[in-house]
Structures are given as structure tokens and as C-alpha cells.
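Missing here is one protein chain; the remaining ones are kept as they sit in the complex.
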Amino acid sequence: MGAEIGHFALILALLLAIAQAGFGALGHRRLDPALMAAANVSAIAQAGFVALAFGLLMQAFAVHDFSVALVASHSHSLQPFAYRLAATWGNHEGSMLLWVLILSGFSAMVAAGGKTMRPGFHSLVVAVLGLLAIAFLAFLLFTSNPFARLFPAPLEGSELNPLLQDPGLVFHPPLLYVGYVGFSVAFAFATAALIEGRVDAAWARWVRPWILAAWVALTLGITLGSFWAYYELGWGGWWFWDPVENAALLPWLLGTALLHSALVLEKRGALISWTILLAILTFSMSMVGTFLVRSGVLTSVHAFAVDPERGIFILMLIAVSTGGALALFGWRAPTMRSGAMFSAISRESALTLNNLFLMAATLVVFLGTFWPLVIDLVTGNKISVGPPYYNRIFAPMMIPFLALVPFGPMLRWKSDEWRAVASRLKAPLLLAGLVLLAAAAASFATFGWRGLGAALGFALAVWLVAGSFALLLRRWRSESGLSARLVRTTPLSTWGMVAGHAGIGVMVAGITAMAVFATSEVVALAPGENASISGRTVTLQSAGVVQGPNYQALQARFLIEHNGKPRTLVSERRLYPASGNTTTEAGIAASISGITYIAIGDETNGRLAVHLYRHPLVGWIWVGALIVAFGGALALADRRFRAGLPAISAAPRVALPA
Amino acid sequence: MKRAVFLAPLGLLLLLLLAFAMGLGRDPKELPSALVGQPLPAFALDALEPGSAPLASAALAKDGEPKLINVFASWCTSCRAEHGKLVQLAAEGVPIYGIDWKDEPAAGRAYLAERSNPFRAVGSDPSGRAGVELGVTGTPETFLIDGKGVVRMRHAGPIDEQVWQTKLGPMLEQLRAEARA
Partner (left out) sequence: MKHRLVFAALLLATAAGAVEPGEQLADPALETRARAISTELRCVQCQNQTIDESNAPLARDLRVIVRERLLAGDSDEEVVAFVQARYGDFVLLKPPFSAETAILWIGPFAVLALAGYWLARRPRSAAAAEPQPLTAEDEAQVDAALGHVRKD
């Protein structure tokens, strides 16, 4: 029964989405509070029905209802409970249902909130979100029904891909989807603004929290995915430039640009059409990402059910939604008020430059991902674009960009002086310069040019962290030294911005260390034998077969000794008999200075193939990314932000640079 | 002019969607061969059956006759699927030479003994090195060689009636016409 109710709930949700779009549009036109309320109620009820459907699908997974085809093909009775639940979204249909659930959730939140927004505009936003919900619910119901039954029901299901049976599956897809789908709100705001032909600071004020929320979730989702791939795939890499990773990076880069341009729009009323365009593109790129993974157009290490028919549906969906929005943009944007002017040395300029670099970076990833497809279609030639390309193009673009980051927040709006800005950043500049010289002197002798690269990277990291904190110090300093009152009254959004930028610095340190100092060894060890990596002695203590809940594992225990301090580590290769798949569970010994990573391979003649990696500071990459996301969350928690207050303050506080 | 700038994103989107739509039906894993138009690379393989003549590219290139070289293995299930078609083609007089790729020679012999052998000669390539020379990415894979010993076509995947009628058959006819001329 559950599956039928779930299916029916989705059909009701589709009808409610139609009502949401219809009432919303009418409510906007007639400014009729009753119609507007009807649109809001439809949105909230729609979310309720989608949640019901999702809950029922989860329940079917929980109780092994193998008569539901999706359960039968992604769940085995021996699969642990948590992974049975997470299997709900570890497949195409279920993940699309999750996508729709998040879309409805955002839609309901927009409908329920927005009390400070102009009612007509709010209604229009709700209507656009309703249109999106119609499209995705129709996609779900017509091409990917998660509740299809199987008759006769099999006695046993086939297992979820063991690579996915990992805590990563529990959090990574939901966070990623909250990010992807969260940008739908910005998309709806942009489309509604184009329909109205009116964008102002208030618009930016309303939309920024939604952008920020989506961006924080996307940042966390990508970070988690990176860490998951690191320990699960067993190659010891944190980013592979795989098309599916790029599909998540593209909306992140655009979303980051959007976050900054919306700030300019909010504070200064400039970059109007640009911000609208970014809002449309960011969500569109999220949809392209979804399409990419499920259409089979590009090859990726990510295993997803590939179905060209669904691909066509998603293509049509993008054509209508993005195409419609961009057509509106082409029609309306030229007539919209162009923004306020600003001088070349100003906060606005810095943020525009930020957008420029992020767009160029987006272009790198976009071309790298899609250009091979274009060449193939036009000439029939197959080319590959992989890490060696991105490393050569993306890094040179990022270094000058990141070097400019600390200047941005130090600049005044409208107009500023180079010299004044430089003097505000004197201390961090000096510090970074010293780090550069010291690190270069220390590492050039040993590592040559690579050492210089490392020195540059570490100096950049110090510059980003110190430059960001310099802002706080500047803010806190009064005539009588550091003022506790000024510390206390520092807005959360300022803290958030400082954390966001400093977190990037922490990431840069980790990335630099990984790129220059990571080492690896491949050895064959019998129990009792040892090998060394980066001054650490690694001894294989024992190797044997252990039994897990739904797998058997070849488990190897290692002893790592460094400076007399011993540490043990377990590395496994698992065989899942239900599907015949094997996975690698790399052993990881982490500390603040880095990770010793051990993956085991095949056994030959009593010796185990052992892959040893030493990854200095690699953890800083993920910790840095978490700090970035935390910064976003801090800014989101800022009360001024949540109030949805239009950004027109009476008296500008000129003295404060923040 | 100003409007054109604002409409550019829409134009780019439509182009992108067109590219995606065209890309939907195709198999991104299908690779063109770097060998097409090149002379058959040099390899010399021991015969799969001890005592038979070895399979050397020099000899294959010399006899002036267009031919197929089929790369197969006993562990490859798709090869079983196409085997019947190969036997039929051989009976029709198509010269087919086989390379038993990355396979135990004994297993390859047993595989052919269980079925009729469509090959004029079979070379054994247990290390897969001849396969690398040919740019083989998987089994089955079939190369069409013209009378001068130049690789003219490669087909990756099993040969069935449709592949033969639309792709390999017409090319073989063309190569035969060239050889007669």
C-alpha cells in the first residue's frame, strides 16, 4: 500500500504545484491577498505531500519491501540499517525524489516567509518556484517513478553498490542537493525581477540569505565528497577533475560570484543585470550537473544509471526554464536601470574583479568538461581533458585571484586610494613577504623550483589568513587600543567574511603541501616486514580475513613509527558477496601535520602489495573548506541579514571600513 | 547592439543544448582507432596451435588480399556472441585471421575446439603486446586490412548482421574492388 500512497502523494503534489504557480501568477497580477495566500498554502501543502512520499519510500527501504522495484534493485537484507535508509537516495529515482523534496522545501519556506517582501513580488517568486516544481515533479512521475512495483516480488534484493555503503552517502548527496536546489530560489527571484522589470537593493537583501544558504550547503557537500573520494577510492587524491566533480564545482564557482555581486547590488545598487544573469546561470548549471550525471553524455568514474530518454526530458526542462529565463533577460534587462558608478579603486571594482576571475575559472572548468564533446560532435576526434590540463590553467588563474582577495574588504565603497589600502594591509603584506623569502630560502636548496612554488603557495596562504584578520584588528582598534566593545559589536557577517577568506588561506596551504611534498611508495610486504615513507617506518603486523555484516575483508594491520611514537592503522579490502564487488577502505593516520595513508592491493607469494602515501597538510584542505562554509553560516546567522531589511541605511558610517 | 549582448547568453545556451542533444545517443566510450590509414604495425605471434604457421604482420600485408583481423579471447562473452557470424563469414570466403588476446593459449585452443574455427590462422598474444601495437582497447575488436597492408577500418565490439551489412561488409567490397583495380 505504501508505494501506492507515495505515488498518489506525488501526483497530488504535482497538482498542488500547478495550483501554486497559477494562484501565484494571478495573485501577482491582481494583488489579491486571497489568491496569494492560496499560492502559499499550495506550496506548503505540496512540500508536505512530497515529504510524505519520501518518507514512504524510506520506509519501504527500511522494511525490505522488495515488491518495490527500486528497493529490490538497491537493497539487500544484509545491508546495515543506515545504508538501507541512505540507499533511498543512492540511486537515480530516489535521488530525484530527494531533489524534488528539497525544491518543495525551499519553495514552502519562501512561501511561509517573505513577510517583509512586497506582496506582489513575493507572489511572483512563489509562482516561479511552482513552475520549477511542476517540471521536476513531472520528470519524476513520467520518467523516474520511484514507486514502480515488481511482480512477483523477489525474495532478495540486489545490493546497493558497496562503494556507496559509507557514511559519505548519508550526508554527501543531501548536502549537495540542498546546494544545487537552493539556488532555485535565486533563480526564481531573478526571473520574477525580470518579469516585473525592477531590481533594487531590497531585492538583493531578500535574495542573499537564500544564496548564502545554498552556497554553504554546496560547499559542505563538495568538501564531504572530496574527503569521501579520498579515503574510498584508494588512490589518495582529493580532487580528480572528473566531469561529475566539475558538475558540482561549476555552480559553486558561479554561486560564489553571485554571492559577491549580490553584495554590490545590495550595498551600492550596481551590477544589476549581471547579478540577475548570474542567478539564472548558477541554478542552470546545477541542472546541467544533474543532466550530465544521468545522461551518459560524458564518461566519469561515478556510476549512475544512464538513460538517454531521461536525458532528453532534462534537456527540455533546461531549455524551457533556463531558455525562458534567458529570453526574459534578453528582453527586459537592457531596459533596466543601469547601476551606480564607481571608481577603479573601490570595493565595487574589487568585487567586479572577483566576479571576473570566477567567471574565467568557471570557463576553464566548463570548457574542460564540455569542449571534448563539442570536438567529438564536430570533427569526430576524441580528446581528453584531465588533471594535467586543469593544473596548468586553473592554478595560474587562481593564484593572482586569491592574492587580490584581502584587498577587497579593505577597500571603501565608491572610491579609494591605492596607497591608503596598501598601508592598511602593511602588516600582512610584510608577514607574507617574510614567509615567502624564508620558505624560498629554506626549500629552494632541497626542492629546486618546486620549492619556490611551495614558498609562493605558503606565502599566499599566510597573506590570505593575515590579510583577513587585519580587517578585524583594524575594526577593533580605537584611540585607546583594542576596544572590547568594538570586538563585541563586530557583526556576525563580518566574522563570517573573515572566516570565509581565511579558510581559503588554510585550503591553499593544504593544496600547496599536497602538490609539492606528497610522496608515495609501492612495496610488497610479508607480515613482520617494514618499509619507510617520509621518515616513517611502516611495519605490516598481520594480515587476515575478517567478517563484516555483509562483506568479507582482507584486513591488514600496520604499525607506523615516527620519532619513536608508534601508531597502528588498519587497512582493508572488502568483498561484498551479494554483488561480487570489492572496495578499498584505506587506512588513515591523521594528525595536524598530515596524513599517512595506506591502501592494500593483491597478495602474491605471501606478500601483500602495499601502497604507502604521505600527504602533508592534506587535512587542511577540508578543514579550510569547512571554515569557509562556517563563515557562510556565521553570515547567515547575522540578525541584520535575517531581518530582510532593505539596505538603505540613513547615515553611512564612513569611518569603518567593514 | 546592446540587446544583442543581452541575448548572447540565450544563444550560447541553445548551442550548448544542441550539443547535448546530439551527444545523447552516442557512446562516449567508443574510440576511433589511431591506426586507420596507417600500415599494419609490426608484430609476429606464435601460432595458437603448436606446429601451425605463425601470424606475422609482414606476411599478412604481403598477399594483396583484403582481410579481417579479429581480436578475441576465451574469457570474453561478447566474442562468443559474434563467433557464429565469423564462422558464417569464413564459409562465405571472407579471409579472417585471429589474435587470441591476453589469454592462456590452452584456453584459447579449447575455446576454438568447442566451436568451428573461422580463422585462416590464429596468433597467440598472451602478453597483449601485439594488441597494444594495434591499439586494442578490449575484445572483440576487428580490423579491416586492404591489399597493401593498410588498416582501413576498425570495429570495436561484436560483429552482428547489422554491423556487417552497414559497416564492414561494404568496406570489404570496396577494398576488394581496389585490389582488383
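For clarity, chains are labelled A and B in written order, and residue numbers in each chain start from 1.
Convention: a contact is a pair of C-beta atoms (placed from the backbone, for glycine too) under 8 Å apart; a residue touches a chain by one contact, two chains touch by 3 or more.
Everything quoted here is computed from the prediction, not taken from an experiment.
Undergrad: What are the shown chains that the omitted chain is in contact with?
TA: A, B
Undergrad: Per the definition of touch given earlier, which of A:150, A:336 or A:367 contacts the omitted chain?
TA: A:367
Undergrad: Based on the whole complex, identify which of A:123, A:349 or A:468 touches the chain you can't see.
TA: Touching the chain that is not displayed is residue A:349.
Undergrad: Of the residues listed, A:6, A:269, A:496 or A:594, which one is in contact with the missing chain?
TA: Of these options, the touching residue for the absent chain is A:269.
Undergrad: Touching the absent chain in the whole complex: find that residue among A:15, A:150 or A:397.
TA: A:397
Undergrad: Where does chain B touch the missing chain, residue by residue?
TA: Answer for chain B: residues 27, 29-35, 41, 76-79, 102, 127-129, 131-135, 137-140, 157 touch the chain left out.
Undergrad: Extract the touching residues of chain A with respect to the undisplayed chain.
TA: The list for chain A reads 115-116, 118, 162-163, 200, 202, 233-237, 240, 242-243, 268-269, 299-301, 303, 340-344, 349, 352-353, 356-357, 359-361, 363-364, 367-368, 371-372, 375, 379, 381-389, 392-393, 397, 414-415, 522-524, 573, 581-584, 586, 599-602, 604, 607, 609-611, 643-646, 648.
Please note the rule applied: only the chains that are shown with their structure count from here on.
Undergrad: Just give me the whole-number Å value for how far the CA centre of chain A lies from that of chain B.
TA: 43
Undergrad: What residues of chain B sit close enough to touch chain A in their complex?
TA: Residue list for chain B touching chain A: 2-3, 6-7, 9-10, 13-14, 16-17, 19-26, 28-29, 31-32.
Undergrad: Which part of chain A faces chain B closely enough to touch in the complex?
TA: So the residues of chain A in touch with chain B come to 273, 277, 280-281, 284, 288, 291, 295-299, 308, 311-312, 315, 318-319, 322-323, 326-327, 329-330, 333-334, 370, 373-374, 376-377, 380-382.
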